[in-house]
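Of the protein chains in this complex, all but one are displayed in their positions.
Labels A and B are assigned to the chains in the order they are written; within every chain, residues are numbered from 1.
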Amino acid sequence: MEGKSNIYLYVLKMTLVMAAILAVLSNSLDPITQQNRADAKKKAILSCIPDDGIDLSNTESVKSVYDNSVTMFAVSANGTVYNDSPESLEAINAFAIDGAKKYKTLAELNLANEEKKSEKNRVYPVYKYKKGESYTYVVAIRGNGLWDKIWAYIALESDLNTIAGVFFDHKGETPGLGAEIKDSEAFKTTFKGKKVFNSESAVAVNVVKKGVKNEDYDVNGIAGATVTCDGVTDMFKSGMAYYTAYFAKEKNS
Amino acid sequence: MGESFNIFIKAAFIDNMILAYFLGMCSYLAVSKTVKTAVGLGLAVIFVLGMTMPINWAINTYLLADGAIIEGVNLTFLRLILFIAVIASMVQLVEMVIEKVSPALYNSLGIFLPLITVNCSILGGSLFAVSREYAFGESIAFGLGSGLGWFLAIIAIAAIREKLRTADIPPALRGLGIAFILTGLMGMAFMSLAGLNPADFN
Partner (left out) sequence: MAETVVAKEKKGGLLGKEEMKLLKDPLHSNNPVTIQVLGICSALAVTGSVYKSLVMSIALIFVCALSSLIISLLRNSIPNAIRMIVQLLVIAGLVQVVEITLGAFAYSAYEQLSVFIGLIITNCIVMGRLEAFAMGNKPWQAFLDGVGNGLGYGFILVAMAIVREMFGKGTFMGWQIMPDAYVLNNLMVLPASSLFVIGVFIWIQRAADPSLVDKS
(Lines give C-alpha, C1' and ligand atoms only; values in the text may rest on other atoms or scores of the structure.)
Protein backbone atom coordinates (compact mmCIF):
# COMPACT_ATOMS: atom_id res chain seq x y z
CA MET A 1 0.00 0.00 0.00
CA GLU A 2 1.72 3.14 -1.16
CA GLY A 3 -0.30 5.04 1.39
CA LYS A 4 1.67 3.52 4.29
CA SER A 5 4.96 5.31 3.65
CA ASN A 6 2.94 8.45 3.08
CA ILE A 7 1.45 8.06 6.55
CA TYR A 8 4.77 7.51 8.30
CA LEU A 9 6.26 10.49 6.49
CA TYR A 10 3.37 12.69 7.56
CA VAL A 11 3.65 11.71 11.21
CA LEU A 12 7.43 12.12 11.08
CA LYS A 13 7.16 15.61 9.60
CA MET A 14 4.60 16.66 12.20
CA THR A 15 6.64 15.29 15.09
CA LEU A 16 9.80 17.03 13.88
CA VAL A 17 8.06 20.38 13.51
CA MET A 18 6.53 20.11 16.96
CA ALA A 19 9.68 18.89 18.62
CA ALA A 20 11.55 21.84 17.11
CA ILE A 21 8.98 24.38 18.33
CA LEU A 22 8.94 22.84 21.81
CA ALA A 23 12.72 22.67 22.00
CA VAL A 24 13.06 26.37 21.20
CA LEU A 25 10.33 27.37 23.64
CA SER A 26 11.63 25.12 26.38
CA ASN A 27 15.21 26.34 26.07
CA SER A 28 14.20 29.97 26.25
CA LEU A 29 11.62 29.69 29.02
CA ASP A 30 13.00 26.96 31.28
CA PRO A 31 15.65 29.21 32.84
CA ILE A 32 12.84 31.56 33.92
CA THR A 33 10.99 28.64 35.51
CA GLN A 34 14.13 27.58 37.37
CA GLN A 35 14.49 31.15 38.60
CA ASN A 36 10.86 31.15 39.73
CA ARG A 37 11.44 27.97 41.66
CA ALA A 38 14.49 29.42 43.38
CA ASP A 39 12.58 32.62 44.21
CA ALA A 40 9.69 30.63 45.69
CA LYS A 41 12.19 28.84 47.92
CA LYS A 42 13.70 32.14 49.08
CA LYS A 43 10.25 33.49 49.85
CA ALA A 44 9.41 30.39 51.89
CA ILE A 45 12.61 30.73 53.92
CA LEU A 46 12.06 34.43 54.57
CA SER A 47 8.43 33.87 55.53
CA CYS A 48 9.51 32.13 58.75
CA ILE A 49 11.49 35.10 59.94
CA PRO A 50 9.47 37.36 62.23
CA ASP A 51 10.70 40.64 60.83
CA ASP A 52 8.00 43.09 59.87
CA GLY A 53 10.50 44.96 57.75
CA ILE A 54 10.63 42.17 55.20
CA ASP A 55 8.36 42.81 52.24
CA LEU A 56 7.38 39.49 50.68
CA SER A 57 4.81 40.85 48.27
CA ASN A 58 7.09 41.08 45.24
CA THR A 59 10.01 39.03 43.91
CA GLU A 60 12.37 42.01 43.72
CA SER A 61 12.24 42.73 47.41
CA VAL A 62 12.38 39.01 48.30
CA LYS A 63 15.53 38.65 46.22
CA SER A 64 17.20 41.78 47.57
CA VAL A 65 16.46 40.93 51.22
CA TYR A 66 17.68 37.36 50.73
CA ASP A 67 20.85 38.33 48.89
CA ASN A 68 21.70 41.02 51.41
CA SER A 69 20.89 39.31 54.69
CA VAL A 70 21.02 35.54 54.23
CA THR A 71 24.11 33.39 54.13
CA MET A 72 23.64 29.75 53.31
CA PHE A 73 25.80 26.81 54.24
CA ALA A 74 25.40 23.08 54.76
CA VAL A 75 26.14 20.92 57.76
CA SER A 76 26.48 17.21 58.26
CA ALA A 77 25.23 15.17 61.20
CA ASN A 78 28.68 15.14 62.79
CA GLY A 79 28.88 18.92 62.78
CA THR A 80 31.12 19.56 59.74
CA VAL A 81 30.26 22.85 58.12
CA TYR A 82 30.35 23.23 54.33
CA ASN A 83 30.30 26.82 53.13
CA ASP A 84 29.44 28.07 49.68
CA SER A 85 32.76 27.36 47.98
CA PRO A 86 33.79 25.10 45.08
CA GLU A 87 35.79 22.82 47.40
CA SER A 88 32.85 22.31 49.71
CA LEU A 89 30.55 21.67 46.76
CA GLU A 90 32.98 19.06 45.46
CA ALA A 91 33.08 17.38 48.85
CA ILE A 92 29.28 17.30 49.05
CA ASN A 93 28.95 15.97 45.52
CA ALA A 94 31.39 13.20 46.33
CA PHE A 95 28.63 11.74 48.48
CA ALA A 96 26.19 11.68 45.57
CA ILE A 97 25.85 7.95 45.10
CA ASP A 98 22.84 5.63 44.80
CA GLY A 99 21.04 7.78 42.29
CA ALA A 100 21.37 11.07 44.13
CA LYS A 101 21.96 14.10 41.92
CA LYS A 102 25.00 16.34 42.04
CA TYR A 103 24.57 20.04 42.69
CA LYS A 104 25.92 22.81 40.51
CA THR A 105 25.56 25.39 43.25
CA LEU A 106 25.03 25.08 46.99
CA ALA A 107 21.66 26.79 46.67
CA GLU A 108 20.37 23.73 44.83
CA LEU A 109 20.69 21.65 47.98
CA ASN A 110 17.40 19.95 48.69
CA LEU A 111 16.38 17.33 51.21
CA ALA A 112 14.49 15.13 48.75
CA ASN A 113 17.75 14.48 46.96
CA GLU A 114 19.73 14.09 50.21
CA GLU A 115 17.35 11.37 51.35
CA LYS A 116 18.59 9.19 48.51
CA LYS A 117 22.01 9.09 50.15
CA SER A 118 22.78 6.98 53.18
CA GLU A 119 22.44 8.83 56.46
CA LYS A 120 26.10 9.47 57.11
CA ASN A 121 26.54 11.04 53.66
CA ARG A 122 23.76 13.58 53.97
CA VAL A 123 24.18 17.33 54.41
CA TYR A 124 21.54 19.71 55.64
CA PRO A 125 21.04 23.38 54.81
CA VAL A 126 21.26 26.26 57.25
CA TYR A 127 20.18 29.75 56.26
CA LYS A 128 21.60 32.38 58.60
CA TYR A 129 19.67 35.65 58.58
CA LYS A 130 21.41 38.71 59.91
CA LYS A 131 19.65 41.80 61.16
CA GLY A 132 21.92 44.31 62.86
CA GLU A 133 23.81 42.28 65.46
CA SER A 134 21.34 39.41 65.89
CA TYR A 135 20.99 36.25 63.88
CA THR A 136 18.04 34.00 63.07
CA TYR A 137 18.81 30.49 61.87
CA VAL A 138 16.50 28.74 59.39
CA VAL A 139 16.82 24.97 59.06
CA ALA A 140 15.03 22.46 56.83
CA ILE A 141 13.34 19.25 57.92
CA ARG A 142 11.39 16.60 56.03
CA GLY A 143 8.97 13.86 57.00
CA ASN A 144 5.86 11.88 56.15
CA GLY A 145 2.31 13.16 56.27
CA LEU A 146 -0.84 11.17 55.72
CA TRP A 147 -0.64 10.72 51.96
CA ASP A 148 2.88 11.72 51.01
CA LYS A 149 5.90 13.77 52.04
CA ILE A 150 5.77 16.92 54.15
CA TRP A 151 8.59 19.35 54.74
CA ALA A 152 9.29 22.55 56.62
CA TYR A 153 11.58 25.50 57.19
CA ILE A 154 11.96 26.26 60.90
CA ALA A 155 13.40 29.59 62.02
CA LEU A 156 15.23 29.56 65.35
CA GLU A 157 16.33 32.47 67.52
CA SER A 158 19.99 32.91 68.32
CA ASP A 159 19.63 30.56 71.32
CA LEU A 160 19.11 27.82 68.69
CA ASN A 161 16.12 26.55 70.64
CA THR A 162 13.24 29.00 70.54
CA ILE A 163 11.14 28.84 67.40
CA ALA A 164 10.84 32.21 65.66
CA GLY A 165 8.61 31.09 62.80
CA VAL A 166 7.67 28.12 60.61
CA PHE A 167 6.79 27.31 57.01
CA PHE A 168 5.17 23.98 56.14
CA ASP A 169 4.56 22.41 52.76
CA HIS A 170 3.32 19.06 51.54
CA LYS A 171 2.99 16.95 48.43
CA GLY A 172 -0.61 15.90 48.75
CA GLU A 173 -2.29 16.28 52.10
CA THR A 174 -6.08 16.59 52.20
CA PRO A 175 -7.29 20.12 51.47
CA GLY A 176 -8.97 21.59 54.52
CA LEU A 177 -7.46 19.00 56.85
CA GLY A 178 -3.80 18.03 56.58
CA ALA A 179 -3.17 20.80 54.07
CA GLU A 180 -3.95 23.34 56.80
CA ILE A 181 -0.37 22.98 58.04
CA LYS A 182 0.49 25.09 55.01
CA ASP A 183 -2.62 27.21 54.66
CA SER A 184 -3.52 28.09 58.22
CA GLU A 185 -1.69 31.17 59.49
CA ALA A 186 -3.15 30.51 62.93
CA PHE A 187 -1.55 27.06 63.13
CA LYS A 188 1.83 28.42 62.10
CA THR A 189 1.70 31.30 64.58
CA THR A 190 1.19 28.94 67.54
CA PHE A 191 4.70 27.59 66.99
CA LYS A 192 6.26 30.95 67.78
CA GLY A 193 8.03 30.97 71.10
CA LYS A 194 7.93 27.21 71.57
CA LYS A 195 11.16 25.47 72.37
CA VAL A 196 12.51 22.64 70.25
CA PHE A 197 14.83 20.98 72.77
CA ASN A 198 14.22 20.33 76.45
CA SER A 199 16.77 20.51 79.27
CA GLU A 200 18.13 17.07 78.37
CA SER A 201 18.74 18.27 74.79
CA ALA A 202 16.12 15.91 73.39
CA VAL A 203 13.61 17.13 70.80
CA ALA A 204 10.48 17.89 72.78
CA VAL A 205 8.30 19.84 70.35
CA ASN A 206 4.93 18.09 70.21
CA VAL A 207 1.76 18.67 68.19
CA VAL A 208 -0.98 17.49 70.54
CA LYS A 209 -4.56 16.39 70.04
CA LYS A 210 -6.44 17.07 73.21
CA GLY A 211 -5.00 20.19 74.66
CA VAL A 212 -1.75 21.88 75.50
CA LYS A 213 -0.23 20.50 78.71
CA ASN A 214 3.26 21.90 78.56
CA GLU A 215 3.31 25.50 77.32
CA ASP A 216 6.97 25.31 76.34
CA TYR A 217 6.75 22.45 73.89
CA ASP A 218 3.13 21.63 73.00
CA VAL A 219 1.29 22.99 69.96
CA ASN A 220 -2.43 22.49 69.40
CA GLY A 221 -3.09 20.16 66.50
CA ILE A 222 -5.57 20.57 63.62
CA ALA A 223 -8.96 18.95 64.07
CA GLY A 224 -9.40 15.99 61.77
CA ALA A 225 -5.76 15.92 60.73
CA THR A 226 -4.27 13.71 63.43
CA VAL A 227 -2.02 11.68 61.16
CA THR A 228 -0.59 14.76 59.46
CA CYS A 229 0.04 16.41 62.83
CA ASP A 230 1.71 13.29 64.19
CA GLY A 231 3.79 13.41 61.03
CA VAL A 232 4.83 16.96 61.92
CA THR A 233 5.92 15.88 65.42
CA ASP A 234 7.91 12.96 64.00
CA MET A 235 9.42 15.24 61.38
CA PHE A 236 10.74 17.54 64.12
CA LYS A 237 12.18 14.58 66.04
CA SER A 238 14.03 13.05 63.11
CA GLY A 239 14.89 16.28 61.30
CA MET A 240 16.25 18.30 64.20
CA ALA A 241 18.43 15.40 65.32
CA TYR A 242 20.67 16.00 62.27
CA TYR A 243 21.42 19.52 63.42
CA THR A 244 22.29 18.89 67.09
CA ALA A 245 26.03 18.54 66.49
CA TYR A 246 26.10 21.82 64.54
CA PHE A 247 24.00 23.61 67.16
CA ALA A 248 26.34 22.47 69.93
CA LYS A 249 29.33 23.74 67.97
CA GLU A 250 27.68 27.07 67.21
CA LYS A 251 26.63 27.66 70.81
CA ASN A 252 30.15 27.10 72.08
CA SER A 253 31.79 29.36 69.51
CA MET B 1 8.80 -6.01 47.49
CA GLY B 2 6.91 -4.92 50.56
CA GLU B 3 6.90 -1.28 49.44
CA SER B 4 5.46 -2.23 46.05
CA PHE B 5 2.67 -4.18 47.72
CA ASN B 6 1.84 -1.19 49.92
CA ILE B 7 1.70 1.04 46.87
CA PHE B 8 -0.59 -1.49 45.15
CA ILE B 9 -3.05 -1.51 48.05
CA LYS B 10 -2.90 2.26 48.46
CA ALA B 11 -3.48 2.87 44.75
CA ALA B 12 -6.46 0.50 44.63
CA PHE B 13 -8.36 1.60 47.73
CA ILE B 14 -7.02 4.71 49.37
CA ASP B 15 -5.69 6.70 46.42
CA ASN B 16 -8.53 5.47 44.18
CA MET B 17 -8.22 7.01 40.72
CA ILE B 18 -11.90 7.85 40.41
CA LEU B 19 -13.08 8.37 43.95
CA ALA B 20 -10.11 10.25 45.35
CA TYR B 21 -8.71 12.01 42.27
CA PHE B 22 -11.71 11.96 39.91
CA LEU B 23 -9.66 10.85 36.94
CA GLY B 24 -11.37 8.83 34.21
CA MET B 25 -14.82 10.31 34.87
CA CYS B 26 -16.03 10.60 31.27
CA SER B 27 -15.95 6.94 30.36
CA TYR B 28 -16.83 6.03 33.95
CA LEU B 29 -20.12 7.89 33.62
CA ALA B 30 -20.86 6.78 30.08
CA VAL B 31 -20.13 3.06 30.39
CA SER B 32 -21.58 2.43 33.83
CA LYS B 33 -25.14 1.87 32.68
CA THR B 34 -24.81 -1.90 32.90
CA VAL B 35 -22.47 -4.04 34.96
CA LYS B 36 -21.45 -6.19 31.99
CA THR B 37 -19.96 -3.37 29.94
CA ALA B 38 -18.43 -1.91 33.09
CA VAL B 39 -16.57 -5.16 33.75
CA GLY B 40 -15.27 -5.29 30.18
CA LEU B 41 -14.01 -1.72 30.20
CA GLY B 42 -12.59 -2.07 33.70
CA LEU B 43 -10.47 -5.07 32.72
CA ALA B 44 -9.21 -3.25 29.62
CA VAL B 45 -8.20 -0.28 31.80
CA ILE B 46 -6.31 -2.51 34.26
CA PHE B 47 -4.36 -4.00 31.40
CA VAL B 48 -3.56 -0.66 29.76
CA LEU B 49 -2.52 0.95 33.05
CA GLY B 50 -0.40 -2.02 34.07
CA MET B 51 1.42 -2.02 30.74
CA THR B 52 1.84 1.69 30.01
CA MET B 53 3.08 2.65 33.47
CA PRO B 54 6.40 0.76 33.36
CA ILE B 55 6.97 1.63 29.69
CA ASN B 56 6.47 5.34 30.36
CA TRP B 57 8.66 5.05 33.46
CA ALA B 58 11.44 3.56 31.34
CA ILE B 59 11.07 6.29 28.72
CA ASN B 60 11.19 8.99 31.36
CA THR B 61 14.19 7.56 33.19
CA TYR B 62 16.33 6.45 30.26
CA LEU B 63 15.40 8.91 27.54
CA LEU B 64 14.06 12.13 28.94
CA ALA B 65 15.66 12.79 32.28
CA ASP B 66 18.45 15.28 32.80
CA GLY B 67 21.58 13.75 31.36
CA ALA B 68 19.99 10.41 30.59
CA ILE B 69 21.24 10.03 27.02
CA ILE B 70 23.90 12.71 26.96
CA GLU B 71 25.17 14.66 29.92
CA GLY B 72 23.37 18.00 30.17
CA VAL B 73 20.61 17.18 27.70
CA ASN B 74 17.14 17.46 29.16
CA LEU B 75 14.33 16.21 26.97
CA THR B 76 11.44 16.55 29.42
CA PHE B 77 9.60 18.83 27.01
CA LEU B 78 8.86 15.73 24.93
CA ARG B 79 7.36 13.87 27.87
CA LEU B 80 3.66 14.46 27.17
CA ILE B 81 3.94 13.60 23.48
CA LEU B 82 5.85 10.37 24.08
CA PHE B 83 3.60 9.26 26.95
CA ILE B 84 0.43 9.75 24.93
CA ALA B 85 2.00 7.96 21.95
CA VAL B 86 2.77 4.92 24.12
CA ILE B 87 -0.77 4.94 25.51
CA ALA B 88 -2.33 5.22 22.04
CA SER B 89 -0.29 2.27 20.78
CA MET B 90 -1.13 0.13 23.81
CA VAL B 91 -4.85 0.84 23.39
CA GLN B 92 -4.60 -0.09 19.72
CA LEU B 93 -3.09 -3.40 20.83
CA VAL B 94 -5.83 -4.03 23.38
CA GLU B 95 -8.46 -3.26 20.74
CA MET B 96 -7.03 -5.88 18.39
CA VAL B 97 -6.86 -8.48 21.15
CA ILE B 98 -10.43 -7.91 22.33
CA GLU B 99 -11.74 -7.98 18.78
CA LYS B 100 -10.23 -11.44 18.31
CA VAL B 101 -11.03 -12.84 21.74
CA SER B 102 -14.55 -11.53 22.33
CA PRO B 103 -16.30 -9.80 19.40
CA ALA B 104 -19.44 -9.39 21.49
CA LEU B 105 -17.60 -7.33 24.08
CA TYR B 106 -15.86 -5.39 21.32
CA ASN B 107 -19.23 -4.42 19.89
CA SER B 108 -20.83 -3.51 23.18
CA LEU B 109 -17.93 -1.25 24.18
CA GLY B 110 -17.99 0.49 20.81
CA ILE B 111 -16.34 3.90 20.76
CA PHE B 112 -15.27 3.67 24.40
CA LEU B 113 -12.50 1.22 23.70
CA PRO B 114 -10.41 3.64 21.63
CA LEU B 115 -11.45 6.36 24.07
CA ILE B 116 -9.36 4.66 26.76
CA THR B 117 -6.51 6.55 25.10
CA VAL B 118 -7.90 9.81 26.40
CA ASN B 119 -8.99 8.39 29.73
CA CYS B 120 -7.46 10.85 32.19
CA SER B 121 -6.56 8.07 34.61
CA ILE B 122 -4.11 6.44 32.20
CA LEU B 123 -2.08 9.57 31.45
CA GLY B 124 -2.65 10.80 34.98
CA GLY B 125 -1.23 7.58 36.39
CA SER B 126 1.96 7.91 34.34
CA LEU B 127 2.33 11.56 35.36
CA PHE B 128 1.82 10.69 39.04
CA ALA B 129 4.45 7.96 38.80
CA VAL B 130 6.89 10.53 37.42
CA SER B 131 6.09 13.22 39.97
CA ARG B 132 6.29 10.75 42.88
CA GLU B 133 9.57 9.33 41.53
CA TYR B 134 8.61 5.68 41.85
CA ALA B 135 11.11 2.94 41.07
CA PHE B 136 10.40 0.41 38.32
CA GLY B 137 8.74 -2.26 40.42
CA GLU B 138 6.78 0.39 42.31
CA SER B 139 5.42 1.84 39.07
CA ILE B 140 4.12 -1.55 37.95
CA ALA B 141 2.44 -2.01 41.33
CA PHE B 142 1.02 1.50 41.08
CA GLY B 143 -0.30 0.82 37.56
CA LEU B 144 -2.01 -2.43 38.46
CA GLY B 145 -3.34 -1.02 41.71
CA SER B 146 -4.79 2.08 40.05
CA GLY B 147 -6.39 -0.10 37.39
CA LEU B 148 -7.93 -2.31 40.04
CA GLY B 149 -9.25 0.73 41.90
CA TRP B 150 -10.81 2.14 38.73
CA PHE B 151 -12.33 -1.27 37.99
CA LEU B 152 -13.89 -1.53 41.45
CA ALA B 153 -15.31 1.98 41.30
CA ILE B 154 -16.94 1.56 37.90
CA ILE B 155 -18.49 -1.78 38.88
CA ALA B 156 -19.88 -0.29 42.07
CA ILE B 157 -21.54 2.64 40.34
CA ALA B 158 -22.82 0.44 37.50
CA ALA B 159 -24.47 -1.88 40.02
CA ILE B 160 -26.07 1.05 41.81
CA ARG B 161 -27.31 2.64 38.58
CA GLU B 162 -28.84 -0.65 37.46
CA LYS B 163 -30.85 -0.71 40.68
CA LEU B 164 -31.77 2.97 40.32
CA ARG B 165 -33.62 2.36 37.06
CA THR B 166 -36.76 1.59 39.02
CA ALA B 167 -36.35 4.36 41.58
CA ASP B 168 -38.39 7.55 41.69
CA ILE B 169 -35.98 10.38 40.97
CA PRO B 170 -36.94 14.02 40.20
CA PRO B 171 -36.89 14.48 36.41
CA ALA B 172 -34.21 17.17 36.42
CA LEU B 173 -31.88 14.90 38.40
CA ARG B 174 -32.39 11.78 36.34
CA GLY B 175 -29.39 10.24 34.64
CA LEU B 176 -26.38 12.51 34.99
CA GLY B 177 -27.33 14.54 38.04
CA ILE B 178 -27.96 11.56 40.31
CA ALA B 179 -24.87 9.77 38.99
CA PHE B 180 -22.71 12.69 40.12
CA ILE B 181 -24.28 12.89 43.56
CA LEU B 182 -23.87 9.13 43.98
CA THR B 183 -20.21 9.29 43.04
CA GLY B 184 -19.77 12.11 45.53
CA LEU B 185 -21.25 9.96 48.29
CA MET B 186 -19.02 7.05 47.29
CA GLY B 187 -16.04 9.39 47.31
CA MET B 188 -16.86 10.48 50.84
CA ALA B 189 -17.24 6.85 51.91
CA PHE B 190 -13.78 6.08 50.51
CA MET B 191 -12.32 8.98 52.46
CA SER B 192 -12.81 6.88 55.56
CA LEU B 193 -9.95 4.73 54.29
CA ALA B 194 -7.55 7.65 54.49
CA GLY B 195 -5.00 7.09 57.19
CA LEU B 196 -4.93 3.36 56.65
CA ASN B 197 -1.30 2.58 56.13
CA PRO B 198 -0.85 -0.86 54.58
CA ALA B 199 2.69 -0.81 55.91
CA ASP B 200 1.31 -1.07 59.45
CA PHE B 201 -0.02 -4.53 58.66
CA ASN B 202 3.26 -5.90 57.36
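Here, a residue touches a chain if its C-beta (ideal position, glycine included) is under 8 Å from a C-beta of that chain, and two chains touch if they have at least 3 such contacts.
Predicted, not measured: the structure shown is a model, and the values here were computed from it.
Checked against the full complex, the candidates B:I81, B:M96 or B:A167 give a single residue touching the omitted chain, namely B:I81. Residue positions on chain B in contact with the hidden chain: 20-26, 29-30, 77-81, 84-85, 88, 114-115, 117-120, 122-124, 127-128, 131, 170-178, 180-181, 183-185, 187-188, 191, in rising order.
One chain of the complex is left out; on chain A, the residues touching it are 3, 6-7, 10-11, 14-15, 18, 21-22, 25-26, 29-30, 32-33, 36-37, 39-40, 174-177, 224.
Everything below uses one rule, namely that only the chains that are shown with their structure count from here on.
Look at where the CA atoms of chain A average out and do the same for chain B: the two points lie 32 Å apart.
The residues of chain B lying in touch with chain A in their complex are 15, 66, 74, 76-78, 81, 132, 191, 194-195.
Listed in rising order, the residues of chain A touching chain B in the complex are 15, 18-19, 22-23, 25-26, 30, 101, 146-148, 171, 174, 226-227.
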